[in-house]
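Note that one protein chain of the assembly has been removed; the remaining protein chains are unaltered in position.
Moving on, here comes chain A:
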Amino acid sequence: MNVAVVVFPGSNCDRDVVKAIKYATGDEAALVWHGETELPGETDLVVLPGGFSYGDYLRCGAMAHTAPIMADVKRHADRGGLVLGICNGFQVLTESKMLPGALLVNRDLAFICRPIEISVERDDTAFTSGYEKGQVITIPIAHYEGRYHLPENELELLEERGQVAFRYSGGNPNGALNDIAGIYNEGGNVLGMMPHPERYSDRAVGGDDGLPVWLSIKRWIERTGA
């Protein structure tokens, strides 16, 4: 599969994603600078990695949506292409309006960095077919602004449409509404999540519950050609 990992000024999990994908699937992912205007041809998956794009000035993820590359990332998503935003990448996706809602400062005003239990809400998507519905997995989080928020009526719609991807399972670390740790767009081809699957993709670094994310995506692309 062809993967483009967007590098914003301040991204710091970009190389971890490249390593995790290589380890999981054997594929080489390309790093794409935010100032580029086009994704590499034949890109199957775009990853917006964790970090602090543009120093998180103004609001986390806010300025990244003005980056030249983001217009083509949107085009890719509009065509049905896969986009995965992890942590700061999730924040960039909400600020870009590619996903609904916003991410606010954690309930307890603390930066939280530790492995955490989340439940997999669906196993029929491009990103999660390698899991079972309801499966509880352990993946690290590392964020100060991860409290998912959406106005109540829209939250109900989000739930009805089955757009929740992951929910905090062993306690809610940041106060996110409905324990939400990750969501899909309506088409299911864009996923934003606060936990970092790339950090738990190799048992040598503590765990590999994130590995099925990459394997699911690869299998999906091979099966659908999308």
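Odds and ends about this structure:
Going forward, a contact is a pair of C-beta atoms (placed from the backbone, for glycine too) under 8 Å apart; a residue touches a chain by one contact, two chains touch by 3 or more; residues count from 1.
Criterion: contacts and distances are computed from a predicted model.
Choosing from "Phosphoribosylformylglycinamidine synthase subunit PurS", "Carbohydrate ABC transporter membrane protein 2 (CUT1 family)", "Cytochrome c oxidase subunit 1" or "CidA/LrgA family protein", the protein name stored in UniProt for the chain missing from the display reads "Phosphoribosylformylglycinamidine synthase subunit PurS".
Here the missing chain is touched by one residue of A:Asp56, A:Asp72 or A:Glu95, and it is A:Glu95. Of A:Val105, A:Leu157 or A:Leu215, it is A:Val105 that touches the chain left out of the display. Here the missing chain is touched by one residue of A:Pro9, A:Gly175 or A:Gly207, and it is A:Gly175. Residues of chain A in touch with the missing chain: 58-59, 62-63, 65-66, 94-95, 100-102, 104-109, 147, 149-151, 175.
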